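Left out: one protein chain. Kept in place: all the others.
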Amino acid sequence: MGTALLHTDQTIISYTIAAVALPLAASIINFCLPVKSKAAGWISTLAILVGCVLSAIVFARVWNQQPLHTQKLWFTIGNTKVFAGILLNNLSALLLLLVSLIALPVHIYSTAYMKHDDRYSRYFTYLSFFCFSMLALVVADSMVLFYAFWELVGFSSYLLIGFWFTKDKAVQANKKAFIMNRIGDIGLLSAIIIIFAQFHTFDIDALFGQHGLVKFMGPDNGQWAFAPDRMPSNYGSVWTRGAMTTLPAIWQYIACAGIFLAVAAKSAQFPLHTWLPDAMEGPTSVSALIHAATMVAAGVFLLGRVYPLFTDTELTVLAVIGCFTAFMAATIALTQNDLKRVLAYSTISQLGYMILAMGVGAYGSSLFHLATHAFFKCLLFLVAGVVIHEMQHIKEENNLDIDPQNIQYMGGLRKKLPLTFIVAIVGSLALIGIPLTSGYLSKDGILIQAFEWSEGRSAWLKLIPAGALFTSWLTAFYVSRLIVKIFFGEFRLLKHHPDIKLHISDGGWQYRVPLILLAVCSLFPLFSLNPFFYEKAWLFESLKPAEFMARENIYHTIIPIGVNILSVFVMYAAYAIYVKRNTFSFPQTGFFYRLSYNQWYLDKIYKKVIVKPILGLGKTCFWFDRNIINGLIHSIERLSRAVADLTAWCDKYIVDGFLHSMAALVQSIGNFARKFQNGKVQYYLYSMLLIVLVLFILKILI
Amino acid sequence: MHDLLPHISAQLTNVFGSIPYFMPEIYLTGLFLVVLITDLIFGRRSVKLCKIIACTGLLLVLFKDLQQVALILDGDHVIFGSMLLLRRSAVFFKIIIDLLSFILLLNFTWDDKLKAHPKGLSDLYTISIASILGLHLMAMAINLLSVYLAIEMVSIASYLMVAYRSETALSTEAGLKYVLFGAASSAVMLYGISLLYGFSGSLDLLGIVARLPNVNPVSASFALVLVLIGIGFKLSFMPMHFWVPDVYQGAPTPVTAYLSTVPKIAAFALLVNVMPLFLFSADWKGIDFSIVLSAIGIVTMIAGNFAAVLQSNVKRMLAYSSIGHTGFALMAVVTFNLQGLSSLTYYLAVYALANIGALALASYFSNIVDAEEVEAYKGLGLKYPVASVCFVIILISLTGIPVTAGFTGKLFVFSAAYSAYEQTHSIWLLSLMITGAITTVVSLFYYLKIPLYLFLKRTENAEVASERSYNLLVLAIIISFLLVLLGIFPNSILKYL
Amino acid sequence: MNLLTLLIFIPVLFALVIVLLPSSVRGSFKYITLLATLLQLGISIAIYLNFKTGAATAGINHEDQFQFVQKLPWIALNLGSMGKMQIDYFVGIDGISVTLLVMSALVMVVATLASWEIKSNLKGFFLLFLLLDMAVMGVFCALDFFLFYLFYELMLLPLYFLIGMWGGVRREYAAIKFFLYTLFGSVFMLLVMVGLYLSVSDPATGSHTFNIIQMMNPANYAQGSVFSAAAHQTILGMPARTVGFVVLFIAFAIKVPVVPLHTWLPDAHVEAPTPVSIILAGVLLKIGGYGIIRICLGIFPEIASSGAFWLGLIGVVSILYGACNALAQRDLKRMIAYSSVSHMGFVLLGIASQTAEGVSGAVMQMVSHGFLSSMLFFLVGVVYNRVHDRDIYHFRGLGTQMPQYTAFVMVAFFASLGLPGFSAFVAEAFTLAGTFKSPTVNGLLPYWMAVCGSVGILLGAAYFLWTLQRMFFGKVSLKGGEVWKIALTDVSIREKLALIPMAVAALALGLMPSLVFGKINDSVLALIQFLQAK
Amino acid sequence: MITLTDFLLVGALLFCTGMYMIVSKRNSIQVLIGIELMLNAAILNLVAFGKYDKLNNGGQVFALFAIVLAAATTAVALAIVLNVYRRYKTIDPDEIKNLRD
């Protein structure tokens, strides 16, 4: 409720609301349409288009301005008033624009991609609903609302992953995704509750804003106490909202852990990342939007929102985990043959970067990378979609029994799909972080700041930037492998099925326009006019932390150069390896090799020294992922099932058994009483007299 | 003789003065003679006539009872030279007894099996009128002689009624068991009375109470215990309850209804007349009979209710349940206060009403489908909905679930016990209450069996026997209506008690 | 005419109509019942709309703050030395009852719509149904303990027969189990009730009273009476008030139900016909929670505080145990029944926390669960009616077979597992928030209970999603083959009519929690204040 | 002088003999005789004590009533026993146990 709202602010607010609500409206309309209605696609697209425009206006107005915050009383519970409102600052405005900007091409693309589906309008219902949730998540100002949309995002992702619900794998995957996300949600919920218990408010602005409460409280003496030294001179009215009660410090850690859990689940960080590769069972366009660009970024966004909550140590933990995730996912990506899986692991890896960046304090870079990554990863997925679509086409045309996503069957598509090839190259280069792409800008920022951060810290922490560096080379390798396998060399399917017909092309404008749009966005100009210095990017400049160090040290020069040179080298290596194998029949693809006289030698070195260990590492990591982490999840599942069975057993035999034994007791008492009733009157008399007498004697004696 | 001469006129004045307080009993005696003579003159064909006479006569008696309410306003009256004590509770007990007896007398001819008795029912009316006279005496007796006489009168009448259907084996068997058990109990009781008399030199209970403290307490207690056996036989509490299931099962159903209700009420009246005298005598050093009665109550509730769970014969089950109810009613007795007394009266009245209803319906089903065992009730609920619904209401009342009179009865007993507990903090009262609560749940086990078979079990044969026994049905409807009414407005009766 | 009285006794009037109608028009009974329930719904909504909020009408322990009050002398006996017995027909509502009333009325309408499936012995069914309806409404309105108890017990019998006569294969067992369990609780409740009655006297008349509101005031307890807080009496060596609280709590806990007093519930739910399951889950379980709030907390506030830990513990155990059990079930209805155990655990947890958030959350959870569980049971009934099978393993790919049905199922499932936007989310979140706040505010519950509670939410997701995946997704494969395929038609108009109000209600409460919170807030605050003051 | 205790002891012995009979005899009539013995024991007590109740004659009058009542009871009991004999062709109470749990 920071500043008084101006008239113009009111317009912005209403624009924002419109931008958020339009997809919802589209979703509702689509829900009411017949299942196969083709109008659905255009309704959704229109909605997101208008939304996009409105977001852009909002962005322009809000960017680098005073944050806008407006709220209305939602409900009162006890003495707590729960507000609902909109908080627009740089972060949310950026995301608002980003999400709608990414969603637009994906929508267009989808109209073609899903054209033949039986449940066309449902798809757009879900998609629009997702957009709504995501946009609302971005602008929500209260933790409760934030949580609500956080879950709704997960829910719409659930719907979309399981869109082809007759596919068992898809259904398994969406269940897994939802439950994993749910674990994160519980973390977030706990965190929210803890924060609420500590601060008695759900207001994000009041909590984490400029004069946010969180900044002034920290673990102290075992209490999550109020730190007087952090006390602001002009502390706001929020302080007077009820007496401050303090929780034990442990709850600060738990709150952070909960938030981390939420981040890990949404942004697929170790150890909750395994749902993301499986989620690739959904339509590819969905993967592009949700599982590459937007939803998975929500975790990073959350971190951005609650950044002040984290203490230094906690941030370090974040960095470690981000680094590890990045590294692990990259190694796994090395050996995958499923096109989308490679991209999925790459996404995990890149998200790891962002978390790492958050951890090392590169708040701006992290978000910068989030934005750039959104574009090029979305692009890559759409490319994958085209490729898969065409492979599917081949498969259906020739009645083949192949997996259209397997890159082993592809190759040489460069000719058939020229546009796709070009944009794919752009996307990959951006992903690798080659200069002139947006990826270079953001990634280098992260690396440089990571090194800067590790200065003056424990030696072990040097591993973090080192790992990040190494990961970026791995990235270069697997991306090259992917591109080479798909677009270079021969079309390997022909080897097995020489007679197949290939009627494939880049597809209609619905395919081309998004690809081009995104490819353009993946280049540097959108973000910075200076293609080499990340700190010159406008986005970064607005988000950078106050104590940001200017180009003062060596890292700023060495790292970009080192990274890129080695990356190029690695790319070449990959190219050499994967194209080389087919060189004999396709000489035109191997001219680099032929130029080198010691190609065999290199090959061997590559194979023995680099490729094999790396591949081995990748396999190991994948094995680890499948068996240990997933196994852990499965064993937890099995354990919970066992617990469930145990409780069921308990219920049936112990709790109910108690009841039955009560019944048996009643029966036995009854039987005892009945024993006297043997029909003999003298026996009755005898019992009566004896009982009376014995009782009398006892009574007298006692 | 010369010693007595000066007293004779005073005695006679006392006798004549007592007569106004004795009108209902005089009418009953007259009624007895009229019925007897009708029976003798018209023989077997006189059933209807006897019934009409007996019932109208009983109404007259009831009227006289009601008139007595006015007589007791100025306090209790000891009449016939300390033989009887006419007091408020006695009058109410008498009214209840007569009212219920009226229903029961009506009921006799409605049971097909009893009606088919080849020797006719007119004798039964004669016997039962005499028995009612005995009950009246029992409710008022305050002298060992009148106590003994009243109990014997009721007992002998009961033996005869149980064995009445002399052509059937079960009835006779029940009669034999009853008479042997009863005669033995009364012999024991007489021995106790003789000791009591010997120890105190008086037959008058008040006199006994005054002098008994001078005797060795153990001896006095023993004599009292023996007397208690006699009363216990009528009340059928543990361990004097063994005869109950056999006799109730064997006796003709209307007789069972009779036995399980009115003598019990009268016996309770007797108990509340006799027992408090000993309890509140400050000099009494013998056994604490409130503890004895509490213990008996607990054991009786348990024995009756738990054993009933395993029964399959409806009448036998109701017999056990009546034992359980005795135990529960003892809870009201051991409070020994006015509230206890009125709650006891109410509880007994309601219990008796419900029990009569239940047995009337047992007769009803026995009449129309020859169902004695609960298994035979299978699926009858949908064929005879009205009767079955009444049965359910009546059983609910017996269990003590709202909104039936049984519930309010239970509630009043509990609250009486509670208020006594509040003053004494006696662990026995508490355990009585807890046992009462537990056995209520247990009682549900078996009471529910009947609705269970009536409604929940399905049966294949769909034929519906022609509905006869409208009388019983009407009776059951009236009773269940009354029970519900009393459940909602217990005030209407309770405020008088 | 007092609206509440009207609300309570409308079913009886209609029941009389049904009694008098001949069996030849049995087809109209359901419409008559529907009319009755709709009328009730109308009245309850009118009550809701006219319900005044504000601290002056908070209710709880101030008799004059209740609304729509009707108080008529009913049983007044002069017991001589024992003083006078005073039982009133005393109905009235405060914030806590009003929302439950509306919820119950709506659930009753839906249950009536679900009764279309009943084919045999219609007269009996609808009579019992209406009787049950009356009792339920009465319980929520009664402010005299005696009256409360009367209605409370009055529910037993109709339910026994409704389960026993129209139920499934093991209906007898289920019915008896239900009856015995509940009676067990209520018989002992009777004892405590009598004890309270004898301890409390109405300051206005001086006679003993069953008035619940008067029982809340420690000043009304007679000197040295059993339940007087000042007297420190003992029963069997335990403090009398503790015993009283525990006994009452057990009675209500059986209804709620909490572990380990819950085993009647799966049996009763599974065997009961759909409308009865709906009422059982939708309304009856709430009576337990309501009773705990109104009676256990109201009359024994200090015991409720000292025993809060145990209450909370039981709540947490119920949440987890119920969820685990649900996970192990393969009968759909049983699964949902256990999920009810789990969800109702939140109610207990919230109540135990004794914070405004916790108690509000608990009430909200009751209302929300009322709608959602009714919806779930209705949905089970839909499938069961078509093929008479409920085994989760016997179905597969129903999503293709019955798309609309699946949509409803998804709404119900996701709403139940606490998806934001639906009522359960708000309820559970605030229950947990209240629980977590409790250690700092009043120090009653430890922190870990909130954490364990949230694990319950997770488990909830697990079993619902598993069921969804197993039954509704994948390729169509049914145990009954083609026969089932033909039988399994999508939801009919009537079914939609029943389902949509529920879904809308759950959604509306999720979006506008103030619909509930607005009405209950003052009462909850008053309750909290009352509890703190003790 | 014959003391009261003497009478009482005689009565006690008779009483117990009667009690022995009612629980052990395999014949209803003998059981009845046992009951009569018990009654007589009581009557003996009454009569013995009645000696000191000259004015009211409580004991003796009670004894008279008891005798008469015993007669009535016996008559009824015998009527029933006869009926039992007709139905069961035995009067052993132990044999007559159709009514039992």
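Order of writing sets the labels: A, B, C and D. Residues in every chain begin at 1.
As a working rule, contacts are C-beta pairs under 8 Å (C-beta built on N, C-alpha and C of every residue); 3 or more make two chains touch, one makes a residue touch a chain.
Just so it is clear, contacts and distances are computed from a predicted model.
J.: Pick from "Dihydroxyacetone kinase subunit DhaK", "Molybdopterin synthase catalytic subunit", "SUF system FeS assembly protein, NifU family" or "NADH-quinone oxidoreductase subunit J" the UniProt protein name of the chain that isn't shown here.
T.: Listed in its UniProt record, the absent chain's protein name reads "NADH-quinone oxidoreductase subunit J".
J.: Which displayed chains make contact with the chain that has been left out?
T.: Answer for the hidden chain's contacts among shown chains: A, B, D.
J.: Among B:A139, B:M153 or B:A417, which one is in touch with the chain left out?
T.: B:M153
J.: Looking at B:A130, B:M240 or B:A362, which makes contact with the chain not pictured?
T.: B:A130
J.: Under the stated touch rule, tell me which residues of chain B contact the chain that is not displayed.
T.: Residues of chain B in touch with the missing chain: 1, 3-4, 7-8, 11-12, 14-15, 29, 32, 36, 39, 43-45, 80-81, 83-84, 118-120, 123, 126-127, 130-131, 133-134, 137, 145-146, 149-150, 152-153, 156-157, 159-160, 163-164, 166-167, 195, 198-202, 211, 214-216, 218-220, 222-223.
J.: When the complex is taken as a whole, what residues of chain A touch the one chain not shown?
T.: 686, 689-690, 693, 696-697
J.: In terms of residues, what is the contact footprint of the unshown chain on chain D?
T.: 1-10, 12-21, 23-27, 29-30, 32-34, 36-37, 40, 43-44, 47-57, 59-61, 63-65, 67-76, 78-83, 85, 89-92
The definition used in the following text is that only the chains that are shown with their structure count from here on.
J.: Can you check how far apart chain A and chain C are, centre to centre, with Cα atoms defining each centre and the answer in Å?
T.: About 40 Å separates the centre of chain A from that of chain C.
J.: In angstrom, rounded to a whole number, how far apart do the mean CA points of chain B and chain C lie?
T.: 43
J.: Between chain B and chain D, what is the gap in Å from one C-alpha centre to the other?
T.: Measuring from centre to centre gives 26 Å for this pair.
J.: What are the residues of chain A that contact at least two other chains?
T.: 674, 677, 679, 681-682, 685, 689
J.: Which chain B residues reach two or more other chains?
T.: Only 176-177, 180, 184, 188, 245-246, 307, 310, 445 qualify.
J.: Under the stated contact criterion, what part of chain D meets chain B in this complex?
T.: 4, 8, 11, 15, 18, 22, 28, 31-32, 34-35, 38-39, 41-43, 45-46, 48-49, 52-56, 58-59, 61-62, 65-66, 69, 72-73, 76-77, 79-81, 83-84, 86-88, 93, 96, 98-101
J.: Quick one: which bits of chain A touch chain C in the complex? Just the residue numbers, please.
T.: That would be residues 35, 74-80, 82, 144, 147-152, 155, 162, 165-168, 171-172, 175, 178-179, 182-183, 186, 189-190, 192-194, 196-197, 245-247, 251, 640-641, 643-648, 651, 655-656, 658-659 of chain A.
J.: Residues of chain C touching chain B in their complex?
T.: Contact set of chain C toward chain B: 74-82, 85, 121, 124, 146, 149-150, 153-154, 156-157, 160-161, 164-165, 171-172, 175-176, 179-180, 183-184, 187-188, 190-191, 194-195, 197-199, 224-226, 233, 235-236.
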